[in-house]
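Every protein chain except one is present and positioned as in the full complex.
Labels for the chains are A and B, by order of writing; each one numbers its residues from 1.
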Amino acid sequence: MKEINQLNLPDNLHYAEDHEWAQKDGENIRVGIDDYAQDQLGDIVFVELPQTGDKLAKGDVFGTVESVKAVSELFMPIGGEVIAINKNLEESPELVNTSPYADGWMIDVKPTNAAELESLMTKEAYLEMLKGL
Amino acid sequence: MRYLPHTKEDVDAMLATVGVGNLDDLFATIPKDCCCRLDMDLPEAKTEWELNDHMDNLAAHMAVTPEYKVYLGAGSYDHFVPAAARYVLSRGEFVTSYTPYQPEISQGTLQAIYEYQTLASRLMGTEVATASHYDGSTALAEALLMAIRITGKKRVALSATVHPLHRRVVRTYFDPPGYDLIELPYLADGRTDFDVIDTLDDLAAVAVQSPNFFGCIEDLKSAANRAHAKDALLVASFTEPLAYGLLKSPGSLDADVVCGEGQSLGLPRSFGGPGLGMLGSRMKFVRSLPGRLVGRTKDIDGRNGFVLTLATREQHIRREKATSNICTNNSLCATTAAVYMASLGGTGFRELSQLNHDKAEYLKGQLAQAGFSAPFTGPTFNEFVIRFPDDFDDIYHRLLNKKIIAGLPLAKYYPELSDCTLLCVTETATREDMDDLVKEVQS
Partner (left out) sequence: MTETLGTTGLILNEPLLWNKGCKGRSGFSMPRRDVDVADLDTELVGSGPDFPDLSEVDLVRHYTRLSTWNFGVDTGMYPLGSCTMKYNPKTNERQCQLAGFATAHPLLPPELAQGALSLLYNLGQYLAEITGMDAVSLQPAAGAHGELAGMLLIFAYHRSKGAQRSKIIIPDTAHGTNPASATLCGYRSVPVKSGPNGVLEAEAIAAVMDEETAGIMVTNPNTLGLFEHNIREITDIIHAKGGLVYCDGANMNAVMGIVDMKMIGIDVLHLNLHKTFSTPHGGGGPGSGPVCVHKKLEPFLPVPRVVKVADAYELSEEYPESIGKLDTFHGHFGVMVRAYSYILSLGPGGLKRVSQLAVLNANYIKEHLKGTYHLPHDKPCMHECVFSDRNQAVHKVTTLDIAKRLMDYGFHPPTVYFPLVVAGAIMVEPTETESKEDIDSFIDAMKQIDREARENPELLYEAPHHSKVRRLDEVTAARKPCLAG
């Protein structure tokens, strides 16, 4: 497992307490899990995602991610309608390990409340939180 | 005692290491008000030889072949098991090992179960089969719960021709969550009336057994069409897997989930257990399947090997969200079934299946000639229902006195068939036995 100073945490993303990241992409917000999460989980074998059209609130479970020996729930960092899911993860769940911020993205959300994005953590705040864990 | 190797010297040395004076002191941390089971009122220990006599005596008070001719099926079948099959299954490495959680030293069990999964899925006509469940009834209950999970609907239509005891178990499982169980009646020919399905909404599954409890072969393709028209899954069950040596497999007839009792595949009847719950489905439902699955993989040196896989469905990981609570399954029974299927082979399995069918048809024909009618006229496999005219009890008990158990009287399970019995004939009945039965019934 990586040390905190070895983690790759891009500056321009918003981070949630449960280790999801969110990124504004035009009108919508793209969501995935960060380097800390994928490193902790180990080799990911399966990702379960919601259906497009599903409407979920901030904090709702939107899916699960599985390694060989563990399952973790994925929580919405912001509320909204799921407008796209990354279908490549079905065949290649390992993309979440190798490229958690790019090819390993999970869902695109049309947010109900744009302010929720601002209430997430910056990289610095998130790092502080990790150190406290 | 031969299973307890400690000598007095061993015990003394070990107590000294632990730092207590005697064995009772080991339990000093248990509050005194919890310890009271000191003198258990149980029989004194028997020597191995006394135990043999005791058990021989109990076993002698049982009606079994050859003293009795037992024409009973109804979910538990008499088939020949080769000595070679029994022999390999007695090997201590299969019998005394645990669940293969440490795969490097469990490849015997793992390959044996992978082979079972493969042969079972070929028999049932499914893309995948699990490593086994407790028996046919619990496999059916789990299959229906699986359909409920997959479709998100809470209603199931279950045919009245599914084994009555399997239906009872399903009702027990369905009671607390309050799922809705609708019964599909049967027609004059002994098969399920599917018309009721057209009137139902929000159906998760339709469950039909074939051959059914009456031995009649159901129209599974028709059942599948009706179920799918209602966006429900077809769960096809069986109690006599040997039938599929001859009949089209349920999977090939569009069943989505196939389940049943595998006891016929080399397991002794053993007064009803342990049996073998078989379960298979389409590959797209694999993550909803309950129970263990063995998968093929490679080791770090590139050798082929097997492991338990997709364990994230199971209780030890998913806990309250698991697809089932199952932990111990019936692994040795599944291995037994694989050994049996392998000893028969595809050619032998078909031949034996044909023989079962033909023997039962012979008895049916002879009884018909003697004036005993079969109320259900459709094709059957190795079981069928016969009506005894006049006094049913009188005939049944007369035969019993001649040490012939003439099937299972149906009065208890189907009051409308209280003058009928369910007869089963397998390859173990000779023509001579059957002629004798016909003669006795007539006299």
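Just so we're on the same page, a residue touches a chain if its C-beta (ideal position, glycine included) is under 8 Å from a C-beta of that chain, and two chains touch if they have at least 3 such contacts.
No experiment lies behind these values; they were computed from the predicted model shown.
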Missing chain -> touching shown chains A, B
Touch criterion as defined above, residue of B:Glu93, B:Asp202, B:Asp231 or B:Asp394 at the omitted chain
B:Glu93
Touching the hidden chain in the complete assembly: which of B:Leu332, B:Leu367 or B:Val385 does that?
B:Leu332
Name, in rising order, the residues on chain A that touch the hidden chain in the full complex.
43, 45-46, 66, 68-69, 93-94
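To be clear about the criterion, only the chains that are shown with their structure count from here on.
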Centre distance in Å when chain A and chain B are each reduced to the mean of their C-alpha atoms
45
Residue numbers of chain B touching chain A in their complex, please.
287, 311-312, 317-318, 321
Given the complex, residues on chain A that touch chain B span 45-46, 66, 68-71
